[in-house]
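The complex appears here without one of its protein chains, the remainder shown in place.
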Amino acid sequence: MDFSGIFPPLTTPFAGDGTVSLTDLKYNIQQYNRTDLAGYVILGSTGESVLLTNEERDKIFVAAKEAAAKEKKLIAGTGAESTAETIERTKRAAELGYDAALVKTPYYYKPAYKPDVLIAHYRRVADESPIPLLLYSVPQFTGIALEPPEIAALAEHPNIIGIKDSSGSVQRVAETIASVPRAFQVLVGSASTLYPSLAIGARGAILALACPLAEKCVKLYELFRQGHHEQARDLQSALVRASKLIVSEGGIAGVKFGMDQRGYRGGLPRLPLQPLSNEQKMRIAELLAQLEPATARA
Amino acid sequence: MDFSGIFPPLTTPFAGDGTVSLTDLKYNIQQYNRTDLAGYVILGSTGESVLLTNEERDKIFVAAKEAAAKEKKLIAGTGAESTAETIERTKRAAELGYDAALVKTPYYYKPAYKPDVLIAHYRRVADESPIPLLLYSVPQFTGIALEPPEIAALAEHPNIIGIKDSSGSVQRVAETIASVPRAFQVLVGSASTLYPSLAIGARGAILALACPLAEKCVKLYELFRQGHHEQARDLQSALVRASKLIVSEGGIAGVKFGMDQRGYRGGLPRLPLQPLSNEQKMRIAELLAQLEPATARA
Amino acid sequence: MDFSGIFPPLTTPFAGDGTVSLTDLKYNIQQYNRTDLAGYVILGSTGESVLLTNEERDKIFVAAKEAAAKEKKLIAGTGAESTAETIERTKRAAELGYDAALVKTPYYYKPAYKPDVLIAHYRRVADESPIPLLLYSVPQFTGIALEPPEIAALAEHPNIIGIKDSSGSVQRVAETIASVPRAFQVLVGSASTLYPSLAIGARGAILALACPLAEKCVKLYELFRQGHHEQARDLQSALVRASKLIVSEGGIAGVKFGMDQRGYRGGLPRLPLQPLSNEQKMRIAELLAQLEPATARA
Partner (left out) sequence: MDFSGIFPPLTTPFAGDGTVSLTDLKYNIQQYNRTDLAGYVILGSTGESVLLTNEERDKIFVAAKEAAAKEKKLIAGTGAESTAETIERTKRAAELGYDAALVKTPYYYKPAYKPDVLIAHYRRVADESPIPLLLYSVPQFTGIALEPPEIAALAEHPNIIGIKDSSGSVQRVAETIASVPRAFQVLVGSASTLYPSLAIGARGAILALACPLAEKCVKLYELFRQGHHEQARDLQSALVRASKLIVSEGGIAGVKFGMDQRGYRGGLPRLPLQPLSNEQKMRIAELLAQLEPATARA
């Protein structure tokens, strides 16, 4: 099972009354089906997973599976705080036909989550899971980073096949790659370091920026693969600015607004997340307008 | 509604098969009913709230309410990541007869949770809640600290009557007290700074250390109230060591083991939380053995 | 040698041409000689020690010694990055008749300055110093905090008699006091936690706020000593606000401006430190004006 390429972590669209809109979710997936995205992550951080009820999460898993084209790989976000619930969610995703589970670190009892506790947690989940696991380290949200030594220890488990590292630290990614077997797949989670991460051996990426800018992210991946390093650098430079404005500063509201601008169904995030200010919207709209002709030339 | 005094955040006992033991929960509460504790916090951080299912949480709210003596004040931990779910849990606690709700900050989308977002979240919950709210700032778990300016802003809401500040920062507590009306109740969450916090105006405390050491914590509170500052300082010094070993280093497993040593029903935490090592157990057992005669003299 | 009480870390006045004004330094000391301050710290952080040349430092040591009243204790700031230079400066201070040396941690090669390296550094300096040492932990400037275990190890050295802990963490101070012999003197460096720190056993304090507000700081110390805890709390509350505005936000420029307002010779700091904005000046002037009548009643 190869997770090379670019995956967007799909957003969760809400209807006017605040309920999940499966219609809009399917609409977005149908648009993405026409691109060269490698597949989709369902219920990752960008999917507002932690703001949904169990029932909502289940409906989304079902709907996304139905809408996705057959050739697209499907990764289910199943990490919960408790080991038992993580296992339960992972089994459900397997039952529905997902290809792999993306399991974020537990993150509330930070002082207790020492490396050996995290290793025990992941081993237990991997033992019980019918589908392969991708570790998920996202310290900007969890306050916990998986470091190369524990990643290397977990890479020995036959059912743990890779990691999504969203730390944005190319150094950590480089150290990780230097400490795991070649078959272990390192995906990164930050569009602003996509090209340098690929250059040092990352296999692919799960990028919130790919929700509004699927083609651009795929294009950068392909420029790298084809050895067009000059063009890759120029496109990377454009994506640094886009990622900063849309993802880092705008957050999920920024990603969703960017989607609205590009013909997807973004909408608003759920409270406590707030919509963008008008000024933020204007800046993103401007940037997207500039980006199109500029990179069209490339 | 006055929340002066000492409150333990009750632990959640598990039976041998991993299910919640309401029997043991009630047993513990009956023990605490005989002390001078001011009341109880149900489903706080120490209650492993984030590791429980919705159904488990509800049963615990019901059982605790039944077991608690009438004069004990009951505070329900109701903070969830989403504003809507926080409101729902708070309403349920009100329905069951809880006196107040303790609402931790949402904490996953850290970069998005700027002061104005947190303020909007709390105002919404306070508007909807039938019972008064206590804010809850616990940065060691959430990575987010409520600072004096936003606390002062929220203190203006008639349904927000206080805060539990678990940062351990006496300076932050002092600045908070200096910036809110006298009626706003500041409780602290760290036994190791209980006495200095009371000295600068904290009203009381919600202390994990009070789960195993209810009487000691109550004693320190009373020594302070009676103006026995020398004795207060000596007992505080003993509690600094106990809090470090049992709570800071042992975590919930430490608190539960300490309870086992003192005649309560502690047991093990739920995975991914791990039990103590034998060496940790021995050190806690020794400290508790020393503590008794020492402070009995005081 | 007892360092109980309040010590200001004297500022370094500059003349219009940017050179050190020994005249103004002596003037300030003569004013302080009339107060109940326990003594003075010469060339601490607030003295802009790191912005001075060797020659300037020496002249200041000489001048301050001359101007200080005989009953005032004199503490020399002698910490440098290299062990050898720290020893040299300490010997010079001893030669000039200083009572003790305040030695900040070295701080440039942070990753290398592990606890055993710091311990070795301080032991070497203490072995060579003709006068007793006070350790100095000031993480907001150095990025390095001395923690209770290493303080306890160093407290065993006969020539290390205490510490100035400027972390502002009452918990760290409490843990330190719980881990050192009674004779070891813990001074704190933060006016905003002076009273709670005294309450848990700190011996005294070295306070930048005492440069402009010598009498207020001495008053709070005395209220505590006399057991007037209510009044102490009220004065502490006033000093929390003053310390935040003048010291935390204003920095050395704030301390010097506050001195100007109170009849001392403050002046401007040396570059790269910048003067206050007009708005900052106005706010400090207002606060000082309010403080006087308010605490005069106390």
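Read from first to last, the chains carry the letters A, B and C; within each, the first residue is number 1.
Everything that follows uses one rule, which is that a residue touches a chain if its C-beta (ideal position, glycine included) is under 8 Å from a C-beta of that chain, and two chains touch if they have at least 3 such contacts.
Since the model is a prediction, treat every value here as computed from it, not as a measurement.
Undergrad: Would you mind listing the shown chains in contact with the chain that isn't displayed?
TA: Among the chains that are shown, those touched by the missing chain are A, C.
Undergrad: Which one, A:T105, A:Q185 or A:Q236, makes contact with the chain that was left out?
TA: Candidates A:T105, A:Q185 or A:Q236; residue touching the omitted chain: A:Q236.
Undergrad: Looking at A:E175, A:E215 or A:D260, which makes contact with the chain not pictured?
TA: Considering the complete complex, A:E175 is the one touching the chain left out.
Undergrad: Contacts of chain C with the missing chain: which residues?
TA: Contacting residues on chain C, toward the hidden partner: 18, 45, 50-54, 81-85, 106-113, 116-118, 120-121, 124, 140-143, 248, 251-253, 270-274.
Undergrad: Spell out the interface residues on chain A facing the chain that's missing from view.
TA: These residues touch the chain not displayed: 168-171, 174-175, 177-178, 190, 192-193, 195-197, 199-201, 227, 229, 233, 236-237, 240-241, 244.
Going forward, only the chains that are shown with their structure count from here on.
Undergrad: I'd like to verify one number: the distance from the centre of chain A to the centre of chain B, where each centre is the average of its C-alpha atoms, in whole angstrom.
TA: The answer is 35 Å.
Undergrad: Distance between chain A and chain C based on Cα centroids, please, to the nearest Å.
TA: 50
Undergrad: Name the residues of chain B that each touch 2 or more other chains.
TA: Touching at least two other chains: none.
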